[in-house]
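Submitted below is the structure of interest, expressed as structure tokens.
The complex is shown incomplete by one protein chain, all other protein chains being positioned as in the whole.
All chains are identified by letter, namely A and B, in their written order; residue positions are counted from 1 within each chain.
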Amino acid sequence: MRSQGVGQLGRWYSRIMFGVCVGFAALIIALLSLVIWYLLAIGAQSVDLAFFTQDQSGDPTAPGGMRHAIVGTLVLVGLASAVGVPMGMLAGIHMAEYSQETWLAKPARFIADVLAGVPSIVIGILGYELIVVPMGNFSGWAGAAALAFIMIPIVARTTEEMLLLVPNSYRAGSFALGATKAQTILRVVLPAASGSVVTGIMLALARVAGETAPLLFTALGSRFLTLDPNQPFPSLTVQIYTYATGPYEAERRLAWAGILVLISILFALNLTIRVVAARSARHLKSN
Amino acid sequence: MESPTQPLQIKLPAAPAFLPERPAGYNMLEAIRRNEPVESTVHESVHAQPAVLSIRDFELWYGKSKALHGINMPIARNRVTALIGPSGCGKSTLLRCINRLNDLVDGVRIHGQMTLQGSPIYGPGVDVIGIRTRVGMVFQKSNPFPMSIFENVIYALRIAGERRKSVLAERCEVALRNGALWDEVKDRLTESALGLSGGQQQRLCIARAVASEPEVLLMDEPCSALDPIATLKIEELVRDLCQRLTVVIVTHNMQQAARVSHYTAFMYLGRLVEYGRTADLFQNPLLPETEQYVTGRFG
Partner (left out) sequence: MSQAASHPDRGPAIPPGSPTAARRAKTGLGDLALGIMARFGAASIIFMLTALLFVLFTAALPSVRQFGANFFISTQWRVNTLEKPAIGPDGRVLKEDGETVMTTIPPAFGALPTIYGTAVTSFIALVVAVPLSFGAAIFIVRVAPRWKIAGPISFLIELLAAIPSIAYGLWGLYVLAPFLRDWVAPTLQKVLGDIPAFRWMFFETITIAGRLQERPIAFTGRDMLCGGLILAIMILPIITAVARDVLRAVPRAQIEGSLALGATWWQSCWGMLRYARAGLFGAVVLGLARAAGETMAITMVIGNNNQIAASPFAPAQTMASLLASEFREAAGLHRAALLEVALVLLIMSLIFNVVARWLFVGGQSRSAAAH
């Protein structure tokens, strides 16, 4: 008798597994969305204008606001990018355009990938040993340094990937017109990839803005709105953590508000970045 | 001086003047394939014009494999010289040696000399960037930079350090006129070059290449990605350009070579097989192998 192929049992099994896969995908999205929705809902109850206009009051029953923490995060991310972005881009340029120097480019690429997976608390500890200990106190510099350490491998790899996407015909054309390598990179290749490189940098910024662990032992945290990186420095993430794990009800409420603000900012940032990236990618393809 | 503007009919030569003393059944191309040493057949007519470029005993290796064998040829000034031959014959490789673009490829080794107006192209301490400003190049697929038309055209001037706006504007107009594109784009110089049609983009690349007033323009199959009308426009352009500079053009299209060039070099597997005036090569070649190729009987 001719084989009829997979029996009924097998077909039912396949149908069940199909349902399972659909279910799992839906479950993941539902689960993650549930978490976010809950955080946003609770946070919405606690956030008010004072959150943005007041600093920490010192009175745990009426803690004030988190203005100092928001400014703190902005300053730390700004300082970190001042070092992290140029260094990362230079490394990315080397790995993409000077890749024939394999003795440097290959290990750098490999190590950049590996560094990106180092737990951020270990990086915080490095910052502590290298900066806080010699300096004698916790400081914004140490916090920014730890964030830069996280940023550099990410920016390097995304810059490299985006530069490699620029077609070689641009480079050949530029050289044929008598340009040096530096002129070719700076005038033709980098501008051609600028959209995606900027996207990569912004994503790295967003990632670093949400980090807590590396700041715990470097910038520590502070009650005050300060712009002096030589002292302990406040940040939104550490402030949320401190309040959330503390004993005071009022402070905990503020932590929820903080989470709402943090998630909203990061979400909006990521959304805009990815939408702009997708749009410019389509625009490039049509050309 | 022979003008290549009349359409050429390729007809079988009545009694081709073959070179004497060939053993019966000898096929030069066969011999080349067997890696036997062969002599290039260079017509006397190529020496009638002063040479702007001189290639002597030029050889090139990609790693272990030899791509160019003992090329000896002068390139006449203010004339169009075409390099023809089947795929893999080394015509593009030779072209890219002239402006030292092969420097960008790993593992390339060369032997021999090339001189431009008497000064060496290869040699210790040769100013490569200087060579590339004197020898321009247009590629098979047009590659305008993602910038405005104006920025594309004056790119070579900018990188040489020219900043005066008046000079740049003037040179831009001259280059675009030379590239037969001025009338079409004079009102949209600030628009992106990527918005032009394929043929316009290629003419833009030509304008860009001649903006720095090079002495030689290299063209690597410039029309292969274009439609026939765009192709014709560019061929007209080439004939105009050679009044001001020298053109070396690689083409796999024999009719194009016949239409456009004054001199034609037939290459095979990295060797120069025959080199002479286009009319001679197509109507009266000295080698039967050349005749076979130009009449389309192989490759």
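Assume a contact is a pair of C-beta atoms (placed from the backbone, for glycine too) under 8 Å apart; a residue touches a chain by one contact, two chains touch by 3 or more.
What you see is a predicted model; the values in this text were computed from it and never measured.
> Considering the full assembly, with which of the depicted chains is the omitted chain in contact?
A, B
> Among A:Met66, A:Leu216 or A:Leu254, which one is in touch with the chain left out?
Among A:Met66, A:Leu216 or A:Leu254, only A:Leu216 touches the chain that is not shown.
> For the chain that got dropped from the picture, name the residues of chain B it touches.
Spelled out for chain B, the touching residues are 103, 108-113, 115-117, 119-127, 129-131, 159-161.
> Contact with the hidden chain only, please: which chain A residues?
5-6, 10-11, 13-15, 17-18, 20-25, 27-29, 31-33, 35-36, 38-39, 86-95, 97-98, 101, 104-105, 107-108, 110-123, 125-126, 128-130, 149, 152-154, 156-158, 161, 180-183, 185-186, 203, 206-207, 210-213, 216-217, 237, 240-241, 244-245, 255-256, 259, 262-263, 266-267, 270-271, 274
Here, only the chains that are shown with their structure count from here on.
> State, to the nearest whole Å, the distance from the C-alpha centre of chain A to the C-alpha centre of chain B.
Each chain's C-alpha centroid was found; their separation is 51 Å.
> So in the complex, which bits of chain B are touching chain A?
99, 101, 104, 106, 129-130, 132-133, 136-137, 139, 141, 143, 145-147, 155-156, 158-160, 194, 205, 208-209, 212
> Name, in rising order, each residue of chain A that touches chain B in their complex.
Touching chain B: residues 100, 167, 169-180, 183, 187-188, 191-192, 287 of chain A.
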